[in-house]
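With one protein chain withheld, the remaining protein chains of the complex are depicted in position.
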Amino acid sequence: MSSTTQKIAKDKKGWFVDMMTSTIGRKVLMALTGIFLCLFLIIHLIGNLQLLKNDGGTAFNEYAHFMGSNPLIQTVSILNFTFIILHIVYSIILTRMNMQARPRKYAYSKPAANSNWRSRKMMALGSIILIFLIVHLVYFWGKMKLTHYGLVEEGVLVKKFGTTDQLHLYDLVNAAFSDIIMVVLYVVSMIALAFHLSHGFQSAFQTFGLNHVKYTPLIKTVGYAFAILIPLGYALIPIIMFATK
Amino acid sequence: MQLDSKVPEGPLAEKWNKHKFDIKLVNPANKRKYDVIVVGTGLAGGAAAASLAELGYNVKAFCFQDSPRRAHSIAAQGGINAAKNYQNDGDSVFRLFYDTVKGGDYRSREANVHRLAEVSVNIIDQCVAQGVPFAREYGGLLDNRSFGGAQVSRTFYARGQTGQQLLLGAYSALSRQVDSGKVKMYTRSEMLDLVMVDGKARGIVVRNLINGEIESHSAHAVLLCTGGYGNVFFLSTNAMGSNATAAWRAHRKGALFANPCYTQIHPTCIPVSGGHQSKLTLMSESLRNDGRVWVPRTKELAEKVRSGQLKANDIKEADRDYYLETKYPAFGNLVPRDVASRNAKMACDDGRGVNKEGQAVFLDFRDAIKRDGKDLISAKYGNLFQMYHKITDENPYEVPMKIYPAVHYTMGGLWVDYNLMTTVPGCYALGEANFSDHGANRLGASALMQGLADGYFVIPYTIGDYLARMPYDKVATDHPEFKKAEQEVKDRIAKFVGKSEGTKTVDEFHKELGKIMWEYCGMARNTEGLTKAKKMIQELRADFHKNVKVSGGDKEFNQTLEKVMRVADFMELGELMVDDALNRSESCGGHFREESQTDEGEAKRKDDEFSYVAAWEYKGENQQAELHKEALEFENVKLTQRSYK
Partner (left out) sequence: MNLTLQIWRQNKPDINNNGNYQNGEGKMTEYKVADISPDMSFLEMLDELNEDLLKKGDDPVAFDHDCREGICGMCSLYINGQPHGPESGTTACQLHMRSFKDGDTIYIEPWRAKAFPVVKDLVVNRSSFDRIMQAGGYVSVNTGVTVDANEIPVAKTIADEAFNMAACIGCGACVAACKNASAMLFVSAKVSQLSLLPQGKAERKKRVERMVAQMDEEGFGACTNTGACSAECPKDIPLSSIARMNREYFEAKITSNNV
């Protein structure tokens, strides 16, 4: 047995762990979680669009209630959080690993000649989205979650939210989006998301090994459409709400 | 010294089979008791190292490059011949044998050539099994193309990168053996001497090119698969690192050097563009399948082309001299390399050259593109056209290529017997490093065939015959002979290290040597020029040892030092080439003596006088080498004046 073979044999921790800790395995995990989060983005957007219904927030609140109480959704949301965390943790591991693979940087480099910046800046774009996510969670989800339970009586949503009796989720969102700074931050984050998706969506398929002369152009088109339409849908809501307040 | 070629008795077609039966075998269990050193990892070396390791021998393989995959076999473009007769066009082992002997102008050993033709078919099988992606037809079967010097299509190819694909095949087989632990691979290690113990080759001394350490390696046999010596000319199609040091050092230790004057000048290379040129680029001669070679009919027209007043495409059909087609109607543009080269030289000497320097002829694809369409031509030669475009900034789809002959291959090399053993017991030479199969001229697509034949299918048998007679005992590398050789190497290096006061660089000396060789020992040679060249080389060599400038130390990565060691050996080998060219006052194949030509200016052999292999024995520094002759006997082909008309 040569040195090569020995080295490979020595590091064996069982096929599954080997697979998932290999460079390819880690990438596939990133892709899998990423694609799941894309699905989540669609569901979440459908909900958010309820905000635009001119009913004083009834539809949206009902939606929020449904999402917050349905056991199936609850399970999926746990999965969703797990995936978000995995996506983040793996991205940190991979980025560290990738940085270690080049201990000395080039003195002069022209990466724009061979690749587009959004593909190289996934970590930076992702970080913006992460910050957004934290703010978003603290602001909406956190406030809602921390105070929501116990206020539902016999399936009827009591219009009592948080410490003030008047507040419900629609009002919370409406209040937030009447602040121009919040709107701008939201829109900027959605732009970051758009770029993140424009590479991430098609990249995931490549990672899964789905690259074919016939289908790859389609995947790319769908990817770009997704990367534009979804963040655009999200971004329009605060803009409209701000404009029509 | 009596040269014994050890060619087996019996009818030509049965010699190899009979020999395989007659020679001794090493018991499978005993093979692991023998160590074999393989120097060079090209087609011959890579194939030999892998095959011997598969048999069970312990192999140590060496290359000066950073990886065995970079040996210069990789640059071969056109293809590899094999007598498969897949095209049903009348090919056979005997025809390949016959074409090769004839192409070599009857200066090769019949038995070796026949063996080469026999195993050629196995090579293709072997390479396909390794996953070499040869070109295929739509039905899924292998495709063939025709090549110079043959009237059948027997050349297998992988686009214009056949050498690369075959080498990567051998490299993969080698890699597999490295993984299995049967081959120990030493990269960036250059062999600087052969070590002899009790009259047998028992090891080598190498310099580790990374840290400059001098290391010894011991074995039961040493295989030199180190390629040719075309870089004596400085400008050649060889890689920059290709060198003759290993072969030359073996020569100095007693291995005779055969036919050093047989060099092949390849007709289709990109012409020299200036004094800065470091190497020449070959365009596969497969281009001659579809390209037509021509020059303007008159000097006046050529002059206009040279000065840029007239464009090639504007020259009328009647004013174009397709000299190969006119002169050799049967073979046309597909005449053997030496004939094509010499005719290009004659056209240019006649004042009809077409580039600024007047040292180029046209290779025109206009008619082929008209006939077959651009797509088909692009599919066949796309990468070559692209390469030409990159180097010259001219688009060969639109204007004819300009080509000129350049040194490409050396048919001469270490003398070997039928078993590929040199005159030093236990020291073998394979591939281009030996002299055996191509005579005075090599046919296209035969170098890959020979390298792989030697490595895959000859040496694995013949080495057993020698090893079976050897005791298992290993020689330790602290043996006095190893220590002596190491010391000699260190002394040689010490002579150059620290010569920072020199007046001229290694490259300057090398260029001068190349100029002398090209001028007097190139495409056409004569007594006067060769005599002059011999003296010039001797003077240059003396000057070189006195005035060459070398920077850096010996215990470090030092490319100047690597170069100076190689050029020092070229300086000695160059003189031997001239000696050999002087001695052989006939013309044959790539060796054209102006004194010996037919009325039509074709090479004229003198079979009565020169039907022999000239094998030279080293007699000491600055001493005249001694000539030994191995008579060539032809029992199966009739010697005729080669004619491609």
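Residue numbering begins at 1 within each chain, and the chains themselves are lettered A and B in the order written.
One rule holds for everything that comes next: a residue touches a chain if its C-beta (ideal position, glycine included) is under 8 Å from a C-beta of that chain, and two chains touch if they have at least 3 such contacts.
Only a predicted model underlies this, so the values are computations on that prediction, with no experimental measurement involved.
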Among B:Trp16, B:Phe97, B:Tyr381 or B:Phe457, residue touching the chain not depicted: B:Phe457
Touch criterion as defined above, residue of A:His65, A:His87 or A:His199 at the omitted chain: A:His199
Residue among B:His19, B:Lys33, B:Lys84 or B:His628 that touches the chain left out of view: B:Lys84
Hidden partner chain, residues of subunit B it touches: 47, 50-51, 54, 65-70, 72, 74-75, 84, 86, 122, 124-142, 158-159, 161, 163-165, 168, 171-173, 175-176, 178-179, 185, 187, 210, 237, 239-241, 273-274, 276-279, 281-282, 386-387, 390-391, 393, 456-457, 460, 500, 505, 507-508, 549, 551-552, 556-557, 559-560
Residues in subunit A touching the chain absent from view: 2, 4-5, 7-8, 11, 14-15, 18-19, 22-28, 94, 97-98, 100-111, 113-116, 119-120, 122, 199, 202-203, 206-213, 216
